[in-house]
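Input: a single structure, listed below in structure tokens.
A protein chain is absent from this complex, but the other protein chains hold their places.
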Amino acid sequence: MDFVRFENVSLAYQPGSPFAIEDVSLSIRENEFISLVGPSGCGKSTVMKLVTGLKPPSKGYVYVDGREVGGPQKCVGMAFQASNLLPWRTTLQNVMLPMEIVEPYRSTLRARRAEYEEQARALLKRVGLAGFENKFPWELSGGMQQRASICRALIHKPRLLMLDEPFGALDAFTREELWCMVRDLWQEEPFTVVLVTHDLREAVFLADTVYVMSKRPGRILVKREIDLPRPRDLEVTYTEPFAAYVHELREHIGHIRES
Amino acid sequence: MDFVRFENVSLAYQPGSPFAIEDVSLSIRENEFISLVGPSGCGKSTVMKLVTGLKPPSKGYVYVDGREVGGPQKCVGMAFQASNLLPWRTTLQNVMLPMEIVEPYRSTLRARRAEYEEQARALLKRVGLAGFENKFPWELSGGMQQRASICRALIHKPRLLMLDEPFGALDAFTREELWCMVRDLWQEEPFTVVLVTHDLREAVFLADTVYVMSKRPGRILVKREIDLPRPRDLEVTYTEPFAAYVHELREHIGHIRES
Amino acid sequence: DPVKIKFTLDWRFEGPAAPFLLAKAKNYFAAEGLDVEIDAGNGSAGAVTRVATGAYEMGFADFNSLIEQEAKTPGTKIQGVYMVYNSTPAAIVLLKKSGVSKPADLVGKTLAAPVFDGGRKAWPAFAKANGLALDAVKWQTVEPAIRETLLARGDVDGITGFYFTSVLNLEARGVKTEDIVALKYPDHGVEFYGNAIIASPKFLAEKPQAVAGFVRAFNKALKETLANPEAAVAYVKERDPLINVALETRRLKMAMDMVVVTPETARLGLGAVDEARLKRSVADVVAAFGLPATPDAGALFTSAYLPPAADRAVK
Amino acid sequence: MLSQKTLIRLAPWLVILALGILWEAVVVGFQVPEFLFPSLSAVWRSTLTHWDPIMMHATQTFLTTLAGFGIAVVVGLVLGAAVGSSPVIYKALYPLLVGFNSIPKVAFVPVLVVWFGIGTIPAILTAFLISFFPVVVNVATGLATLEPELEDVLRSLGASRLDILKKVGLPRAMPYFFASLKVAITLAFVGSVISETVASNLGIGYLMMAASSSMDMALVFAGLIVIGIMGVVMYELFAFAERRLTGWAHRNPNGAL
Partner (left out) sequence: MLSQKTLIRLAPWLVILALGILWEAVVVGFQVPEFLFPSLSAVWRSTLTHWDPIMMHATQTFLTTLAGFGIAVVVGLVLGAAVGSSPVIYKALYPLLVGFNSIPKVAFVPVLVVWFGIGTIPAILTAFLISFFPVVVNVATGLATLEPELEDVLRSLGASRLDILKKVGLPRAMPYFFASLKVAITLAFVGSVISETVASNLGIGYLMMAASSSMDMALVFAGLIVIGIMGVVMYELFAFAERRLTGWAHRNPNGAL
């Protein structure tokens, strides 16, 4: 059974304006890790909004977990492209937000707040934000905001994790550490992931399947399964097959640009 | 003569809180292209704020163009890490903003608006935003916003260009195109550039000098002159010396992380 | 159990309210088995409305407003039970330098007053009684609080108002008593009655004893007040510590002299009305106010609750 | 079922209709006496009977209010800009403004009348005095809550404080400004009407005083309704301007406007 399914989905932001994405069909298995790449402005974030039900499709159908998406989903964790931290909450409070909304945490929050906060702190520590729990978002650097936002997407162990360029503002090393973090979490207790990225190495390292989208209006041009063995180690990025995948994807995107 | 000079500059955002950057000294020649790399949260954006005079140093002195910086500068163009486009202005109006503020454009704006708008449109076209001139920032994708913000930094031909991770949200191809655009502009009519980036290839390809900063509190650990011949072509990125530079810088940063 | 009565004054706690406050303070009401709550009012017409809506059982209100009320909404059936002011205190007040000394001199002058002012509304009666045209004067509408100011500054030629309010206000604005000319309505052929104690029809029907008791207690207090105004004002001061005792004593005395103790009350006793004059005055009010109907004078005032004439006698 | 759009278009009329029916029903049903609260039909008849004088007085009140409101907007913007962009002015003026505005403006009308004579000018000034404060508060708050990031965009260009105010401060404060206009215009009407009740021979305030002194409550209510309608007309004007000028802030599809 597919966990997420797009059937000939198109979306125009205003009725009558040109489509942002057009005739997109794809299907994601439960616990599959897919990655979405494509030129800037091609509609990757738009696909994310459709999956999470933040936008209804103009045409076609979107299914999540077997049901048509009629509005925001309950099982989703999302890290937005702009981190969108709430400015009146400290970093810790921002990370705790899903716990205040999503069941079963919501109803047990009163009783187990300390425990949940401990989890949030642990997660923040893991992304290198120990000591910044009580800072406000605007007291964090760009990369730190992004990391806090990743924590917010993960804290409630969502069944479907949406990451929209989550590591764009991070240096190479921090970025690789976080790749490994996401990989580990996913290995421990699998969930479905949609990752938007511009870093092809990131896409290949993490994903089971990479989708390449065309220029605006975005369509799915290529679907590439990544057959690297799991669990993958950072070492894998220096191997020949890895480079081949990256090279192939790069070619595809290069193609798109020229067309 | 140095165009920008830091003399033992430290900055704490709140009096009494730990320094964000500490004892930073550097000097940038007129028309030099420098690049600033370092782990996330190390103080790169902070350095940018000090150069442009948006923040006064807590300790030490900052000089630009021979004079101590006592407030915002007049000759600067800056692309912020978060694009900070004004939401009530269309893309074109956002790009035109510096023309309404900075002399000599300001006083000639009335008479020559059409001409300046033509320049803005040309610039937008060059970054791939033709057709989006009349869209509002929130109608653009993340990468498109970033590109618009680069145009805003360039439009008034500043003597000092500050770019804070300007290409972070772009795919590899768009990114390389913009490298070339910045390179060309700089070759045609040189100006001083400070570029913050996490992409070491970007730093090496564009800059004359790369500075590596330490973890928080940020200090300058390494200053590396890049002796690749100008003008540089994208081909240079596949050469041996280029790879060596990138490798060396990568080692430095790896070192920092471990320390 | 004492009978509760909510009672509204025509205006704030000032000198002329002394008998009411005295009766309450000295337990005259309590002695009649009444528990009277006295509230300040905001105009003698407003007091009629308050009683008409049932918010208050009894009140101290302008009898002419009662006529108007009955004419406009027949069937209200509020009745006057004690005519406290035997004539209207209205007067046209001017400065000597305006050159006016008699009604005929008013022609062409500008008078300031609120539209609801008793004197202004009664102007047609005043004009008729003195052979003046209705439009002999021009009117400037103002709030009560500033008409004397405007007059003192010479912005208008004259004002209408309660004699004992306007004269005192003018004096407070630095006008000397001898510079003030007051054309009192009662002295110039206007036979209107003034303020009366009124009661709602419901209360009259259900608790006639209480009304009679109230009137008795009030009558006693009024006589005491007449005998010793200074002492009576002390009860006003007690209720509202802010009042200026000297000023309120003067106001009280002026009110007594002008509208409480008159030739008619000397003849009929306090609180009573002359049937013939009442009839005439109702007709005059109807004409002056331009009312759609002429209410029955007998239904507007009843002498049934008045204490024996002996108790109401004054010299 | 009605479509969402039709519903939105019809909503105000439906509510007004419902309220009108409720009014009439309560007054007739409970036999509320006319001198206390007249029935809607009585008010309607009275409006028709007195149409011409009502229009005359309404025009006077409308123009007076507009004049006072205009001054209030200008003064409010200037004061608000000053208060919102300088901590010293904020601290110095704010408490005073609050204190001043806690005072019923009707207390000043006599003074104004004495200084400026009876009639239009005190009414304009009262409308102004009563309505500038919300503009000050909202503009000041809009400026004080400006995100420093947006200000930095201008500052990095070496813009002067005035430029910053013009290019980011005020545009950012526009939603606040329009919110305050809605409050200010209602207050301006209150102000001019109150002033007219104190000293004037013209205007809805005078009409209402005159009507209430002759116990014509239906006419009083007609006056009230006319004021209300003028308020709504002005509001619709601002709503139109707001949609055009602050569309960027109202882009939330789930929000109102």
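Order as written gives the chain letters A, B, C and D; numbering starts at 1 within each chain.
Please note the rule applied: a residue touches a chain if its C-beta (ideal position, glycine included) is under 8 Å from a C-beta of that chain, and two chains touch if they have at least 3 such contacts.
Quick caveat: nothing in here was measured; it's all calculated off a predicted structure.
Interface note: of D:119, D:175 or D:203, the residue touching the hidden chain in the full complex is D:175. Touch with the chain that is not drawn comes from one residue among D:68, D:134, D:158 or D:203, which is D:134.
Only one residue in the set D:68, D:84, D:158 or D:171 touches the chain that does not appear here, and it is D:84.
Chain C residues in contact with the hidden partner, per the touch definition given at the top, are 6, 8, 11-14, 39-40, 42, 46, 49-50, 53-55, 145, 149, 165, 168-169, 172-174, 240-244, 247-248. If you put the missing chain back, the residues of chain A touching it would be 49, 52-54, 72-78, 80, 82, 84, 86-88, 97-98, 100-102, 136, 138, 156, 162. Taking the complete complex into account, residues 4, 7-9, 11-12, 14-16, 19, 36-37, 83-96, 98-107, 111, 114, 133-134, 137-138, 140-141, 143-148, 151, 175-176, 178-180, 182-183, 185-187, 189-190, 193-194, 197, 205, 208, 220, 224, 227-232, 234-236, 239, 246, 249-257 of chain D touch the chain not shown.
Simple rule for what comes next: only the chains that are shown with their structure count from here on.
One simple way to say how far apart two chains are is to compare their mean CA positions; for chain A and chain C this gives 84 Å. Computed centre separation for the pair chain C/chain D is 39 angstrom, with centres defined by C-alpha atoms.
Averaging C-alpha coordinates per chain places the centre of chain A 49 Å away from that of chain D. Chain C has no residue in contact with two or more other chains. Multi-chain contact residues, meaning those touching two or more other chains, occur in chain D at positions 149.
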